[in-house]
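As you look at this complex, bear in mind that one protein chain is not there, while each of the others sits in place.
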Amino acid sequence: MFDGRDPIYRQIADQIRQDVVAGTLMEDEPVMSTNQYASAFRINPATAAKAFAELVAEGVLYKRRGVGMFIASGARERLTRARRARFFQDVLDPVIDEALRLSIPIADLRAHIDIAALREDGES
Amino acid sequence: MTPFRLELQSLSVRYGATRALDGVGFTVEPGTICGLLGRNGSGKTTLLSTVAAFRRPTAGRVLVDGETPFENARVMAGICLVREGGDVLDDRVDAALRYAARIRSTWDASLAARLVERFELPRRASVKALSRGKRSALGAVIGLASRAPLTLFDEVYLGMDAPSRYAFYDELLADYMAHPRTIVLSSHLIDEVERLFEHVVIIDHGRLLVADTSESLARSGVTVTGPADAVDAFVAGANVLRRQELGRTAAVTLHGHLDTEAERRASELGLTLGAVGLQDLFVHLTAPEKDAA
Partner (left out) sequence: MTSSRSTHPRPTPQRVAVAVLMTSLGRVLVWFVPIVLAVPIVLYALIAALGGELDGSGVMMGVANNAPAWFLFAMGASLTTQYLPVNVAHGMTRRSLATALSWTFLAAAALLALVLPIGFVIEAWVFEAYGWTREAGIGLASPLGGLGALIVDAFLRFAAMASIGALAAITYYRCGAWWGSLAALATVGAPGAIVIYLSGDLGAWVAPSVTMAVLAATIAVVNLSLHALVRGATIRSKEAQ
């Protein structure tokens, strides 16, 4: 854990976002306290607090006085929507760039996606 | 006791003709953990010794909680410097701990007892008979149980095996969170301790190289890898710490922050960006060949 290029607090925040989107962390459920995070990952509590502050500002977490941090209701929906909005730019564009570098025609990509779509239709 | 603030104002210490510290200035905010990094002989021990009132500065000032610490009874009572070997009473382990307990008004005896168990310190053994690692552990126990508002650990881990070192980091963090205080930790084992730090100070040859938050320090270095000519075009004019070439591929380590525009350009050029760990950044910044420059 924590070996990407982003600061550790951002990696913690990303991890929590990921867990919310995946449904591992449920809405209105408590998350670990900053101190528990700090102990568990042997990091400075200020680093963990910074991640939490970012998530509170984003509306992913909310604070209950004297109790701790909880996943905000609607957080999963909001995060999913935000990811969806950035999907083409953040995920697909690099794939297309790479395909072009490898001289893979766009048509082949499209065909690949069509197969996935057929499979999904078949499953559902 | 409330944590102490530490401020160094162009601090210089000279031993005869040797400049151990040369105009070092930085601030450690109260209640934070600061990492003090430097190679052997860079002046870390001299710096911490001056802060702990073990010695007087040759020039400049040290301010601890707003006051000069040297022979200042109030401030000295709130500083605990643990050096290698430890300045403990030359007696049995339990006597040395009792001595510290008697003097330190903030001493926590139950914490000390628990740490003695955890580090498996032989209570009845003579301090002189302890191995290097156990002696370091005794220093760690005193440093933590003293709960001094300004606690300084100078290479406290020397001789301690990995499990003991991680036990120390865990205990340090846990007790720091339960009883916030200002902590300065000097270390060579940067990979092990860097995440404990909120601030990092790097000194080299007695001079201050970096004093920054660990977060912005973590972003202050980047490696750029890709075709040599593309890499060289991209890094032109930047502060290059290191350049390696393998065939037509070059890997360049930069000191500096890349903005989103630069990141986009790098990806367009097919360059790979990588993080520079604190350890690597430290090695590059204090590399001997930088001296000539």
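Each chain gets a letter, A and B, in the order it is written, and its residues are counted from 1.
One rule holds in what follows: a residue touches a chain if its C-beta (ideal position, glycine included) is under 8 Å from a C-beta of that chain, and two chains touch if they have at least 3 such contacts.
Given the structure is predicted, the values throughout are model-derived calculations rather than measurements.
Among the chains on display, the ones the left-out chain touches in the entire complex are B.
From the options B:L8, B:L21, B:V51 or B:C80, the residue with contact to the chain not on display is B:C80. Only one residue in the set B:R104, B:R195 or B:H284 touches the chain that does not appear here, and it is B:R104. When you scan B:L21, B:L36, B:V62 or B:V88 for touch with the missing chain, the hit is B:V88.
Among the residues B:R19, B:R92, B:R114 or B:H179, only B:H179 touches the chain that is left out of the figure. Contact between chain B and the absent chain runs through residues 1, 45, 49, 52-56, 71-73, 76-90, 99-100, 102-108, 146-148, 179.
Basically, only the chains that are shown with their structure count from here on.
Chain A and chain B have centres, each the mean of its CA atoms, that are 33 Å apart. The touching residues of chain A, when paired with chain B in their complex, are 2-5, 7-9, 35, 38-39, 41-47, 50, 94, 97, 101. Put simply, chain B touches chain A in their complex at residues 32-33, 166, 169-170, 173-174, 176-177, 195-198, 214-215, 218-219, 222, 267, 270, 273-275.
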